[in-house]
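Shown here: the complex without one of its protein chains, the others still in place.
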Amino acid sequence: MGVLNSILGLIFDGFFAPFRALGPWPGMIVVSLVTGIVMLLIFKKTSNQDAIKRAKNQIKARLLEIRLFKNDTGGSFRSQAAILGANFRYMGHALRPMLVMFIPVLLILAQLNLRYGAASLRPGEQALVKMTLAEGASAEETATSLQSSDGVVVETPPLRIEEEREVDWRIRAEAPGLHLLTFNVGGTAVEKSVSVGQNAPAKVAALRARTFMDLFLYPGEKPLPKNSPVSKIEIVFPPLRLPLFGGTVHWLVAFFVLSIVFGFALKGVFKVEI
Amino acid sequence: MGTEKIKIDSDLMVKVRQFAKLSGYSSPEEFIQHCLERELSSLEESGSEDEIKKKLKGLGYIG
Partner (left out) sequence: MSYDKNNSRTMSRRTFIKTGAGAAALAALDTRGDFVKKAFGKSATRGKVLVLGFDGMDPHLTGVWMKEGKLPAFQKLAARGGFSRLGTSTPPQSPVAWSNFITGMNPGGHGIFDFMHRDPKTYFPIFSASATDEAAKTVRIGKYVLPIKGGEVRNLRKGRAFWQILEDHDIPATIWKIPGNYPPVATKQRTLSGMGTPDLVGSYGIFNYYTTELLEMNEDIGGGKIHLAYVIGNRVDAKLPGPVNTFLQDRPEAEVDFRVYLDSAAAVAKVALPDQEFILKEKEWSGWKRVRFHLMPTQSVTGLVRFYLKEIRPQFKLYVTPINIDPADPALPISTPESYAAELEKKFGPFYTKGLPADTSALDNDVLDEGEFLAQDGQILEESRAMLEYELNRFDSGLLFYYISSTDQRQHMFWRLQDEKHPAYDAALAAVYGDVIERTYRQADEILAQALSSIDKDTSVIVMSDHGFNPYYRSFHLNTWLLSEGYHVFKNPFKKEETEIGFPSTDWSKTRAYGLGLNSLYLNQRGREGEGIVAAGAETEALVREIARKLEAYRDPKTNEQVVLHAAVARDVYSGAHVGEAPDIILGFNRGYRISFQSPLGRIGQEIIENNTEKWSGDHMGAADVTPGIVLTDRPIRAEAPALYDLTATILQTFGIERPADMVGKPIF
């Protein structure tokens, strides 16, 4: 997972590089466009295009039947049953491409979440840092401390919550940059990055973790080693919202709406039956 | 205003007499009547009274 994350990270870094200085929207629009096209192509390759076309034609024919013979109750009923059947066949044909697309879409979402999910800290802003120890460890009995590189200040002593195996700190951002927190956990040093003063779509890694699911969903940093005394470290960044007509919108909504719109707009160009 | 008779436990009545005398009531009846009135008024305390108290809370001029 870690290797895959690194590769994907490089690809997405390259992809977003031209948009770094342009604010959140250009990158979002292009990534939605590309996603829409890739999904169309995957759909075209992995689905039975003829069968889909047939199913859709059947539905259209039956709809016509209903309209033409609307006084024939029995006939209408049969037509409706046929439409239902064709619909199921159509959905069955769409199932395979959906399954094929599921994993890539999740990976894309994880990469986008890394760039659009959280706002980098503004200088002066405070944030909560939560470190969870590995199973079996005691927060009270493990000696923990936190150092920060310049640009970030650790403002509080460790706050230990025994039953959650959790140790928390409060940090304050001082200067823009990608800074480093170094945790000393029972003699082992563990690091976590902190993003300050960056604008979307810069990466803001909220979580550094060890479990497969966490790695899958939070690809921003190298996974913690298997034998690490720490199971995850989280920085609670403020959530990011994309500005839109004086209001704001969540990136996920923007992404889905845009990629679906692009997908439908371009299905004719790529001759795809959806 | 008419009057009604009610029964009271005699042990309690002894205490009532003592307290009524100590607190300067003219009679045990008056004491009992006052206690009941007070209890009822606290039960009846209108929403508007609560509302007033709530509103005025925090106004430093009053205690």
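Labels A and B are assigned to the chains in the order they are written; within every chain, residues are numbered from 1.
Methods note: a contact is a pair of C-beta atoms (placed from the backbone, for glycine too) under 8 Å apart; a residue touches a chain by one contact, two chains touch by 3 or more.
These numbers were taken from a predicted model, which means no experiment stands behind them.
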Among A:Arg54, A:Arg170, A:His250 or A:Lys267, residue touching the chain not depicted: A:Arg170
Identified contact with the non-displayed chain, of A:Leu8, A:Ile37, A:Leu107 or A:Leu128: A:Leu128
Touch with the omitted chain, as defined above, among A:Gly23, A:Gly75, A:Pro158 or A:Pro176: A:Pro158
Where the missing chain touches subunit B, by residue: 23-25, 30, 34, 38, 41, 48-49, 51-63
On subunit A, residues whose C-beta touches the chain left out of the figure: 126, 128, 140, 155-163, 168-170, 236
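Just so we're on the same page, only the chains that are shown with their structure count from here on.
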Subunit A-subunit B separation of Cα centroids, rounded to whole Å: 67
